[in-house]
Structures are given as structure tokens and as C-alpha cells.
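Please read through the structure below; I'll follow up with questions.
A protein chain is absent from this complex, but the other protein chains hold their places.
In order of appearance the chains are A and B, and numbering begins at 1 in each one.
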Amino acid sequence: MNALPRLQMSSVAKRFGPVVALTDGNLTLHAGEVHALMGANGAGKSTLMNILGGVISKDTGKVVIDGAPVELNGSAHAAAMGIAFVHQELTTMPTLTVAENMFLEDYPKRGPFIARRRMIAEAAALLARVGCQIDPLALVETLSTGDRQLVEIARAIRKAPKIIIFDEPTSSLSGPEREKLFGVIETLRANGAAIVFISHFLDEVFRISDRITVMRNGCTVGMWAKTETSTAEVVENMLGSVAATDRVREPFVSGSAPFLVAREVTSGPLIDGVNLTMRPGEIVGLWGLLGSGRTELVRALMGLDPLSAGRIEVAGDDGVLRETAPAALRQRTGLVTEDRRKEGVILPFSIAQNIGLPNLAQLSNAFGIIDARKERALATRLASELGVKAVSVDQTAGTLSGGNQQKVVFSKWLPMKPRLFILDEPTRGLDTGAKGEILKLTVRLAEEGASVLFISSELEELMRVADRYMVINRGRITHELPGSASHDALMASVSDERSMQGAA
Amino acid sequence: MTAELTPLTKQPETGGATDRIGRPGFRIDVNTLVLAALCAVVLGLLFTMYVEAPTFFRVNNLINILVQASIVGILAIGLSFVLIGGGIDLSMPATLALSGVIGAICMRDMQSAWIGPVVMLTAGTAIGAFNGYAVAYLRMAPFVVTLATMTVAGGAAVWITGSQSISDYPLEFEDFFLFRFLRLPLSVWLFAACALIAAFLLNRTMFGRYIRAVGFNPAAASISRVPVSRVLCLTYVIAGFLASLTAILLIARLGSASASLASDSLLLDIISACVIGRVSIYGGVGNPLQAALGAVAVTLISNSLNQLGVSYFASLVIKGGIIVLFVYLDRFVRRSA
Partner (left out) sequence: MRTSRILATLGDAHRNLGLVLALLAVMAGFSIAAPSFATTDNLFAILHAMGPSTLAATGMALVILTGKIDISIGSIAFLSASTGALLMEAGHSPLAGFAAILGLGAVLGAINGFLVAYLRINALIATLGTMMAYRGIGLIFTDARVIPLPETMRSVANATIGPVFIDTVAVVAIVAAIQVLHRSTSFGRSLSAVGNGEDIAARIGLNTRRTVFLTFTLAGLLAALAACSSFIQVGSVSGFLGKGLEFNAIAIAVVGGISLAGGRGTIVPGVLIGAAAFQMISNGLNQVNADPYIYQLVTGAVIFVAMYMDAFKRAPVR
């Protein structure tokens, strides 16, 4: 490592309107190192990397490359400065060939035509550099996700970048594909590139990175050489510490017969043999890092993705467990998804119409005519009960703030009193006050007798409500902890040996 | 990770309070504005007619316009169900022709006036159900499905009739449907009834709310337990049913059934009526009453331009321009809302 760093970002800040995305972002990269960038959801990693990639501009702060300060104007400029960005979501075009994808915005030309032979040769050479043998003439749609990722990387290194950003490159890769990718990263490092590696998987980070920078709440909280830190320390810094007194209610141990039992639920490439029992009145916290399969598990339980194995049993009115199809279970579940704007509320509908939508059968007469007064009365009651701040229940949901939208989503389930609630990141993107209200609401649901599966990537939040923890890693439940589990125990559960081998 | 990026793609959620209160009102304002513009055009047209061609205002001509509008209007009401549900149905005129031809043949062969309407309605509904099944359950693109149905149904109508018109069915059929009440023929009353019932269905009932929810956002609707596929399918069934209802009225008025009932210009008029009636082609938004008014406007424009001596050809240009203008305005309104 030479003395002059390849990249130095210092005190970088960025606001989006009133929302502060980044307060104090710092990152120092050296040539020939793999530098892991870690942080929970909303910590500011993506903002920092988007600034580096020229996707967005910074408000304040300095970016210095090889000792010279730079202003990055747009992604094309960043690319010209030798910065390559491998995005998390695939940006390959399925119906074009591998070679075409790699040169999409800048083909090698012979006269007005694409110099096909040269393009193929160059593509093959680049693919060889990332160590794969994909046919440059194969259509991208015939490739696996891992191979597509490699194509993206090959495209990114086309202009011999000095800095390469990998934004969660492994989140959708299988084991062998991941190995292949790590090999590629090793090669790039050996060739002298500085590599930023964003991942939520501690085992990966500790395996391939040289140094680790951790961010939290828009600030860089520290940087360590891998050899000088531990997984526990990194997780601790990522998530911060929590005071246990903050609990909304003391852990509640339900003695009732189970309401739902999932046996060996397997779905998609990730969810593998999950067993889950939920009892009335308890809040089960599903704890795991991003990409551990939390959302995928919910999708499987709700029939949004098909089960490849396993069964789900649900108690009937008589308390007897019977096998139930996931789609049928969804008809009886209060489901709050993380993407409330796309799946939670219908934005052009009013508050009353949104709340009314799943309850129309109760709000209509025998001819299916909606009793608008009844609908508004119900909405008004629920909105004031949950403290939805709006001019009236006729206000369009799209004009509400995030917290109020989420309260509307909760409200629409309350009238039918579902016995099961699944809350997938219900507080995502909300401010502290709104978060607290949503958590109180969650406890109220449980106190009224519902079983609640609560998912959050913020441990502070989970620890305020969960009566019991199921720890998920790589699509498997690796630990079960009681509600009294300490912060350290929970941290350890996602960073210890057992959880890292979750998929093994 | 995407959460950190969301402010890039959407408005910050903590907008000023005045802004929030202001927006719904603004939207209504623009809507009113567009409607006012349409009214101004129509009134201007009527005034010109008053000066240039006073015969236009003879009661018979006005009734004639309403009768013409009722055909386009009932079809437009059917189409507005499909559009509000987020789809499109190009096959309505062809459905009209095929169900009409089949019904007329049944009437002729069985020499029974009553069998005609029954067969027509059944056939139209069945064609609609076929479209609905393909779109909602087989998840095929509405545009292609209904395009193919248009070709098949239109082709079948031509084939069955051998391009001949059918008129030797019992006359009671026409007698009944040409019945007038308060000087207005049955078709006008049915048109009004359809518009009112459709508006009621869409604005006041569970089913209507479901259609709008599906048209706006099928994913969110599905999570809110809306039976998305069934609702989607039913919108096409309604369109098919109303197409065959139109067939009855049109055949009774023309006095014969033929494959040429499905003219290209009819399809254009229906879509124009919906677009002018501000039924959004992006789903969710629209009122069949306005679509019905749109149909009246389209007919009025054709008819009065015709009487003013403007050629049919020029009226095509004008109608085409109006469609593009209205969709542009629609986009504009949606973006600012």
C-alpha cells in the first residue's frame, strides 16, 4: 500500500429536500485493496456510493482521487475518472447477447456498422479477465443470475477502472457463483484496482476484504483493518447499542395452543426448511440481516411465491390445526409489506377508500352498494384511534406522509380482526415519532389476541416489541432466543459461526 | 439499500401542510378546466350551427343525434369499464357484428322475435368472457387478445353471412325496439339507463371500487383481498354484454344485420368518446357518465361538421387532433396531480 490513497472522501453530506441522507461520509481507499462498506438500512452507504459513482451530486464535502480534488458530474464523468459501479439490481438486457450488452453505449465500429468480430473478441477477453467462459454470443436471458452479474462486472472493467464499486453483488448468487465472484475480485485487486465491496454478509466481508468501514445513521463511525476487529465489533458499530428499558411491553410468554405451525417450508433458491410456530397474543421477532431471507419467507408464507416443499397448518375456530394453502392464509392475514407505496395503499384512493377496500363486504348492503357514510365513519374512527394526521378521511392517500400512510395500512386490517399479522419492515423510512406509534400499535394487536410476526432490520426496534426471536440466516432458522435475550446475544446470533454457515 | 435512494425517485413524504391540502383541489380545478374547455367547444359549435344551419335544431335532428350517440355511447360505457380496470378492448365493434349476425340468423331460421335478443346477448357476453379469461387468467396482453378477437369475430361475421345482410326475420323485433316514449326511441332511454347504472356501479358499489383499485394498482389491490382476476375478467364480460346490447338496437334501427356493422370508424368513435370523456387509458380514472357525454360530443361534432358542409374527411382530421390533445392533457393533469 503506497502512502497516497487512491480515493479519499471526507465529510461528504447530502440532503434530499428535508430528508438528510448523509451527514458525515468518510471513506479512504488504497490501490490493491478490497474495502468493505457496511451499515444497516438507511445508514447512507448507497448515498455515499451514488455520489462516488456520479449518480447524484454531493452537497458538501471533498472527494480526492490520487491526490487531486475532483467534482463528479454525472455517471459518464465518473466513469471517465476511472470509477466503475456494479449496481445491485441487474442492468443487463435479457434479449441481447452478452457481447452486445457489454458495449451497449459504445460499440466498436467499422464504418457505420458494429465491428462484430472485434466486439466479440474484446468481449471474450474481458470475460476471460473475470474468469468466466460465457459465450459472448449467448443471449443474456439464457444465463444464470451469477453469470449475468459477471457480465455486468466485465462491462464495468471495460475501461480499466481504478475504483470499482460492488453494491451487494452476492445478494442473489448461489454458493458456487459467489466463489467465482470472489475469485474475480481477487484478480482485480491483484491488478491494482481499489475495490469497494458492499455486503450484509459478515462471513463474506471477513473473507475477502482487507479493511472495513462501518456507517450508521448517515455517518462513518469507524474503519478497521480486518485483522484488528471482530464480527461482533462490526455488528455492534453497525447497529449501535440499545437501552433495554425502552421496551413497549415486557416479553410475554404465550401458553396458548399454536395458531400457526409452518413445517419445513422451502421456497425459491433461498428459503430452506423453515419451521415456525406462532401462538395467539405473542409477537415473534424475525431477526436477520438484510438478504437473510426475511422477505422471501413472508412471500412464501403468504403464497406470493410457491412452496417447493413443506406445509403450513393453521388453527380453525375449534383450535384444531389443519393444513392451509398459503393463498388461503393470506385471505386471513393482516399483511403489511415494506413497500407501502406499491403494495400497501392505493395512492389515488382516499384514506376512507383505502381503509374500506378489504372491508367492503361489511360496508355494503346485500346488493353490493357501499354505504359511504358507514365507510367514512369507520375510517374516521380508525384514523383518529391510530392518530392519522390528515385534513379529513377524504384526503388522497398519496398526499400523506409515510407514517400516516402506514397507519392507514394498519387501519384497513383492524375491522376484520385477523388472528395473524405479518409486519414486514413496517417502520421503514419513518421518523422516530411515527416509529414509536407503529410499535405501540403492534403491541396492541398482540394484546388483543393476534399472533404477530414482526420483521425489522433494526434491532433496537425489534427489541422493543418482540416476545421471542427467530433468527434467520441464509434462508434457515439458525437460532431461537427468548424475549429476554440480551443485545449481545442477538448480535452474536447473526455473526457467530453457526449463523454464517446457515446455508452450508 | 434502496430505501436510502428513495428520495431520488419520489417526493419527500414530509411536504408542507398547505401543499398537501392544496393538491386535491388543484386536481379538481384542472379537471373542471378540461371539462369547461370541452363545453366551450361544444357550445361554440352549437352557436355556429344556430347561425349557419338552423335546421340543425329541428327536434328530429336532435333526436337523430341522440339515437346515433346512443350506439357509440353504450359501447363507450362498456369500454370505460375495461379502461378503468386497466385494459383495453378493441373487439367491441366486431363483437357487436358477430353477436348481431348470429342473433338475426337465429331469429330468421326460427321465425321467433324473442330468440334474437337472447342469442345476441348470450353471444356477446360469451365473447367478452373469452377476452376476460385470456387477459385475467392466462395473463395475455389485452391489446393482442382483443385484436385477435376482433379479427376472428369480424371474420366469422363475414363468413357466416357471406357478406350478405339479413333482414327477413320477424318484424316484431323492430317494432319492439323502435318503440318510442316521449318521442324518444327506446335506444336513447337504454343509453341513459346504461350510463346511470354504469356510473352507479362504478361509483357506489363494491364491484366498482374493486375495478378502480385493480386499474390503479393490481398488486396493492390483491394484497387488500380484491379478487383481481375475477374483477378484470368481468370488465370484459360487461364490455361484451354491452356490445351485444348495442347490436340489438343497431339492427332494429337499420332493419338488417350484416358483418359491416363492425366498421373501423365505430371503434375509433368509441375510443374517442372515452378519451374525450376523460376515461384514463392508464386505468383507475374515469366516469362512464362522462364517457357517455364524450359519445354525445363525438356524435355532435361529426353531425354538425357534416351539416356545416365540412367533409367527413376533414372531420376525421379534427377528431384525430382532439384525441391526441385530450390524451396529452390527461398526461399533463396526471403528472401535476
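The working rule: a residue touches a chain if its C-beta (ideal position, glycine included) is under 8 Å from a C-beta of that chain, and two chains touch if they have at least 3 such contacts.
Small disclaimer: the values here were computed from a predicted structure and weren't measured.
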item: Chain not shown: contacting residue from B:Phe47, B:Trp114, B:Phe179 or B:Tyr328; value: B:Tyr328
item: Touching the absent chain when the full complex is considered, from A:Met93, A:Ala128 or A:Ala257; value: A:Met93
item: From B:Leu35, B:Leu254 or B:Leu268, residue that would touch the chain that is not displayed; value: B:Leu268
item: Omitted-chain contact residue, chosen from B:Ala126, B:Val152 or B:Ala219; value: B:Val152
item: Residue touching the undisplayed chain, where the options are B:Ala53, B:Ile105, B:Met140 or B:Leu184; value: B:Met140
item: Positions on chain B contacted by the hidden chain, ascending; value: 88, 137-141, 143-145, 147-156, 158-159, 162-163, 264, 268, 271, 275, 281-282, 311-324, 327-328, 331
item: Footprint left on chain A by the chain that the document does not show; value: 75-76, 91, 93-97, 100, 104-105, 107, 109, 112-114, 116, 135, 137-139, 142
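What we mean here is this: only the chains that are shown with their structure count from here on.
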item: Centre-to-centre distance between chain B and chain A (centres being mean Cα positions), rounded to whole Å; value: 44
item: Interface residues, chain B side, partner chain A - complex; value: 1-8, 10-15, 20-21, 23-24, 204-207, 209-210, 212-213, 216-217, 219-221, 223-226, 284-285
item: In the complex with chain B, residue positions of chain A that touch it; value: 16-19, 21, 41-47, 50, 56, 88, 167-168, 198, 290, 330-331, 335, 337, 341-349, 353-354, 356-358, 360-361, 364, 367-370, 372, 391, 395-396, 399-402, 405, 412, 428-429, 431
